[in-house]
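For reference, the structure I am asking about is given below.
With one protein chain withheld, the remaining protein chains of the complex are depicted in position.
Let's look at chain A:
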Amino acid sequence: MKITTRFWISLVLSVPMLIEMLLMPLTGWMLPGGQWTMLVLTTIVMALSAGPFLQSAWASFKKHHSNMDTLVAVGTATAYLYSIYAMATGKQVFFESAAFVITFVLLGQVLEERMRNNASNAIEKLVDLQAKDAEVKRNGQFVKLPVDQLVLGDEVRVKPGQKVAVDGEILSGSSNIDESMVTGESMPVKKQVGDQVIGATINGNGTFTFKVKKIGDDTMLAQIVELVKKAQNSHAPIQKLTDKVSDIFVPVVLMIAIATFLIWYAVVGVNVANALIFAVSVVVIACPCALGLATPTALMVGTGRGAKMGILIKNGEVLETVNDIQTVVFDKTGTITVGEPKVTDIVGADKQVLKVAAALEESSEHPLATAIMTVAKEQKLAFEHATDFQAIEGQGVAATVAGQQAFVGNEKLRHNYEMSAKLQAEMTRLQDEAKTVVLVGLNQKVIGLIAIQDAPKSTSKEAMAALKSRGLKTVMLTGDNQRVAQAIANEVGIDQVIADVLPQDKAEQIKQLQAQGKVAFVGDGINDAPALSTADVGIAMGSGTDIAIDSGGIVLVKNDLRDVDRALALSKKTFGRIKLNLFWAFIYNVLGIPVAAGVFYGLGLTLSPEIAGLAMAFSSLSVVTSSVLLNQAKLSSKVTMDEA
């Protein structure tokens, strides 16, 4: 039977007894059938809802283990069995205590199960990226075969738009390949004979053949899968405080209960029934259902509030770990920056420079051309169409515009075009800012410059400042070269730059940083998945790939880096509330036990089992209330809090 079903059964059957308990002191209303009805209701609860607790408690008892189930089982079974005895001998019964305890414990488990089911399926999605088949040369002919039939040294043909099946080296042809899913680099990479290609990347517009160099578990994709798997599982869920406690707590409570009975019976000299009541009260009040509710309820409220803010927190361990974070590492492309190159500066006569550039780049698909065309379209620029196109590999484009010779490209394409000293100086300045500079030439003269850069998001700077004010160290991890990375880092205010990092080495870099303390990693690409899983807390950008999102423990839906700080603030608050809840729940138990044992009998302070049951219900209620209040708690963060 599912936990949810067991919960509903015990809830529905407990409600009549709860009503009686509340109404009786006021109106004297009793359940029809009185104790017999209670016996029947509780017996059903004990058999169906509590059965598995008893079973599990017995099974672990045989193996010398005890857990929460043990206490629940002993407490409820004692209350139940004693009530039957009390009913037979005409004493006060407390069937409802047994039923309530079961209901509260199951409520806690239902909530907890809901949280745990958000387990990630990053690995399945990664495996889905793998190409299913490939065109392989067999007996001089290209035939389509499933990928698992490829062998080393096979020659594979890749047509435009197809996925590269496995890792290899290009034998003939050339193309632009979109490797973003593996390397995170947004621009397609030019590949020609002798270059390495990576499985699962997508071919652009050329056709090429390559020699298979790695298959099966040796491919880069398979290795990323392996890294993610290991990283996910080595984060064995942190042993929960309640579980640690229960290993010692449970046997100790049982011993105290027996000691209580012995002292009352043998030393004080009351009768068996009264001595038993004290003992049962001890077991009932020790029942840790408030402890069980403390964590899941606070998690539900905290993560619910996060969801409203566009911050998805996947599990409780993340909240706990966030408190110890000392370093926050960021991926560059797509995380700190927008992820698309944009025109940042135009030098020279703006309109004319852009007109010439647009005319030449109109039909080009180069990413830099896309950036230029975006600006031209934004400005609704009318430009003439160029003729006599000449695309020069690795240099740019030359053509004729309105009868005049023109070019757009780098220095190499300038040839004998004149260039003023002022433009020269500007070009050096822009290059020092780590921007890609293209020259625009017309009629034997360089008329202007266009600078292009993958610019930082407008919110990145504020986000870094907020993290720093928390005393955290910020690090940028990128495959880009040192100069470009440093320029971006200076602009947004990052403490440390680790550049020229190969995609597969990102996780390794995180491990090195972990030597100095707990690390959070913020990223968005498939290549970030191992790093996201390796870091103590993985934070994925919502715009990122599914795999990155699945690998992260926190997902920022709005792609706003300021949410990193908000997520930290929320996590800290929620975890603080969990600790507070556990403290109160625990205090109830610890203080309740001596009272229930009758230590304060002389002062007239005692707990009968049903009052013990009620006290326990109140402790659960106070824990739930404290969790719900988390919705109103103020979060402390430097960045503005806008909640939808």
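The rule is simple: a contact is a pair of C-beta atoms (placed from the backbone, for glycine too) under 8 Å apart; a residue touches a chain by one contact, two chains touch by 3 or more; residues count from 1.
The criterion applied here is as follows: contacts and distances are computed from a predicted model.
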Query raised in the report: When you check the chain that is not on display against UniProt, which of "1,2-phenylacetyl-CoA epoxidase, subunit C", "TonB-dependent receptor", "Copper-binding protein" or "Oxaloacetate decarboxylase beta chain" does it turn out to be?
Result: "Copper-binding protein"
Query raised in the report: Thinking of the whole complex, not just what is shown, which of A:Ile177, A:Leu254 or A:Leu368 touches the missing chain?
Result: A:Leu254
Query - Contacting the left-out chain in the complete assembly, out of A:Asn67, A:Ser175, A:Thr337 or A:Ser620 - result: A:Asn67
Report summary line: Full-complex touch with the removed chain, picking from A:Leu23, A:Ala59, A:Val127 or A:Val143, is A:Ala59
Report task. For chain A, enumerate the residues touching the unshown chain of the complex. Result -> 3, 51-52, 55-56, 58-67, 69, 109, 113, 116, 226, 229-230, 232-234, 236-240, 243, 250-251, 254-255, 258-259, 261-262, 265-266
